[in-house]
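Removed: one protein chain of the complex. Kept in place: all other protein chains.
The block that comes next holds chain A.
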Amino acid sequence: MSDTSEKTGNTGNAGKTGSTGNPGKTGSTGKIEKTGRTGKAGKTERLSVFKTYKLYVGGKFPRSESGRVYEVTDSQGKWLANAPLASRKDARDAVVAARKAFGAWSGATAYNRGQILYRIAEMLEGRREQFAREVADAEGLSGSEAAAVVDATIDRWVWYAGWTDKIAQVVGGGNPVAGPFFNLSTPEPTGVVAVLAPQESSFLGLVSVVAPVIATGNTAVVVASERRPLPALSLGEVLATSDLPGGVVNVLSGRTAEIAAPLAAHQDVNAIDLAGADEELAKELEIAAADNLKRVLRPRPVDYSAVPGIERMTAFLETKTVWHPTGSLGASGSSY
């Protein structure tokens, strides 16, 4: 920190630059600092650098098309930052980006997808402190509890990274049939999936619903937790530097009900995960989703710290079965 005086100018006497205080308390979480230090000789004053949280759409970080923001507070009601209040047009743009990314992402080899998911875990590992702080602020956890949540989240990425090239063996395979055919079933991604992230578990819950969607080759439009969106928006920065192609994951923040309605009715969205919707909203969205036969994953109580199983992956997979004629395979009439 001793070189900050070069950037901000040294207002005190030139001899000492001095410490600029605890960077962990200011900086990226954007806590309000009333004023700088009262400028005693020998001390430098440093302006607070607030972070502008932005959406993550198509690999870019736009503000909301509507220009709106809303105040995000911690569990005690203290202001943390302004987050973009996304509109239905942001949702539309995100679906376009997700659709554009779908071809290449679903066509990538499962092995490659696994590498990229593992890369996300690597990038997160380097920013553990930041995420621990954001999770602690958002969910009102102590430092060590938040750190444990972040570690579990990183492990969750690794867990799904391993699954990318194994899920096909579990849910696909050769089927025994009564005829001279090879009969092969392979899982294929459903398409663009709208994901309403859990409202309470802002980071572990978020990753637990996003990772299974993209691990199998879908692309996602994620609506972050309404009151706790900051870890999700920061995750966008990690995804952007993790070899994940732009548009595979798009993160929106704002009023869940406002963004979810156009997504549920959107004709170019193939599935919707309602994890972050309450009962009333979930019913409404499921009705809207029926119009183009979206796959719907209904909300239910989940313990995100437990081993997740493969249900969230299989929820957004289609099964393609191919009958390939083999002809007679021998005098005995045996077949595969």
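Brief remarks follow.
The criterion applied here is as follows: a contact is a pair of C-beta atoms (placed from the backbone, for glycine too) under 8 Å apart; a residue touches a chain by one contact, two chains touch by 3 or more; residues count from 1.
The rule is simple: contacts and distances are computed from a predicted model.
According to its UniProt record, the chain left out of view corresponds to "Deoxyribose-phosphate aldolase" among "Response regulator receiver domain-containing protein", "Deoxyribose-phosphate aldolase", "Lactose ABC transporter permease" or "ABC-2 type transport system ATP-binding protein". Of the listed positions A:Arg133, A:His266 or A:Arg312, the one in contact with the omitted chain in the full complex is A:His266. Screening A:Lys51, A:Arg68 or A:Arg92 against the full complex identifies A:Arg92 as the residue touching the chain left out. Residues 92, 95, 99, 262, 265-269, 291 are the ones on chain A that touch the missing chain.
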